[in-house]
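For this view, one protein chain was removed and the others were kept in their places.
Right, chain A next:
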Amino acid sequence: MDLTAIQPAILIASLMVSSTPILLAALGEMVVERAGVLNLGVEGMMITGAVAGFAVAINSGSPALGFLGAAAAGAALSLAFAVLTQLLLSNHVATGLALTLAGLGLSALVGKPYEGMKAPSLPKLDLGPLAEIPFFGRVLFSHDVMVYLSLALVAGVWAFLRYTRAGLILRAVGESAEAAHALGYHVIRVRILAILFGGALAGLGGAYISLVRVPQWTEGMTAGAGWIALAIVVFASWRAGWVLVGAYLFGGVTVLQLNLQAAGAAVPVALLSASPYLVTILVLVIISARGLQGAPAALGRSFHASG
């Protein structure tokens, strides 16, 4: 096998690209969970975003509109989850699963006519001389706008949760809905807004797969990325900075195994293609063995103001 074919600069650059979908989805889910809601429908929202973004981009010719459409579609699907869990008080786990199953069906249905088409490409952001810097130029300054947007969102979410009043209210709702309610905050409203934000980000993440990473539409193309995003939230102990670390770690594993497959490494292909999932399990085990820290106290519990 030829390991010299794997260049570090390109490896890191492609790592950032392959991590972006998971990063966006995990960041959104982190906010949802900080508000005390466990939405297991990330996979369904991602795949819906992937197909919606692809369809809008093809029909309008604009990838930017595609991403907007994907965010809207992800949010719309998450609204169904919000109505069920927040207004009709259904079980979070079961409803999230329903969302994933419905999302997979919906996306397959909508995406049928788009199979085999090619998406309009998202141009790389022209950063002029910065991109010329050896190594760092290739790694840091040769990406499309979504990569930078995802990084900006990490910083934004971190600052929002840490420094703003609204972020404090959101965390209060997630720690103790009863206390937040007693203080006069609208628990249900805060949670619905958080769910919509999570849905929009999952939709963006899905669209990044279908518009940039692949860039095509195939049925079931998210292939568990939504579930890995859920695992990353646990890995990150519900902190924005660690979501970034987690997502890039998993992106790294994915890119590395693809590169090893291409380089013809003497490792069974089945093991390589299963490696992102095996690593996820391994990381979950290590994190859990240490004891879960930072889980919102009211995570996954329905709230009903009984007057």
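In this text, a residue touches a chain if its C-beta (ideal position, glycine included) is under 8 Å from a C-beta of that chain, and two chains touch if they have at least 3 such contacts; residues count from 1.
Rule of thumb we're sticking to: contacts and distances are computed from a predicted model.
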item	value
Among "Fe-S cluster assembly protein SufD", "Trk system potassium uptake protein TrkA", "ABC transporter permease" or "Isovaleryl-CoA dehydrogenase", UniProt-listed name of the chain not shown	"ABC transporter permease"
Residue among A:Leu168, A:Ala274 or A:Ala297 touching the omitted chain	A:Ala274
Hidden-chain contact residue, picked from the options A:Leu40, A:Ala180 or A:Ala298	A:Leu40
Sole contact to the chain not displayed, among A:Ala9, A:Ala72 or A:Ala102	A:Ala102
Among A:Lys124, A:Arg162 or A:His304, the residue in touch with the chain that has been omitted	A:His304
Residues of chain A in contact with the chain not shown	40, 80, 83-84, 88-91, 93-95, 97-99, 101-106, 108-109, 112, 219, 223-224, 227-228, 230-231, 234, 268-271, 273-274, 277-278, 280-281, 284-285, 288-289, 291-292, 304, 306-307
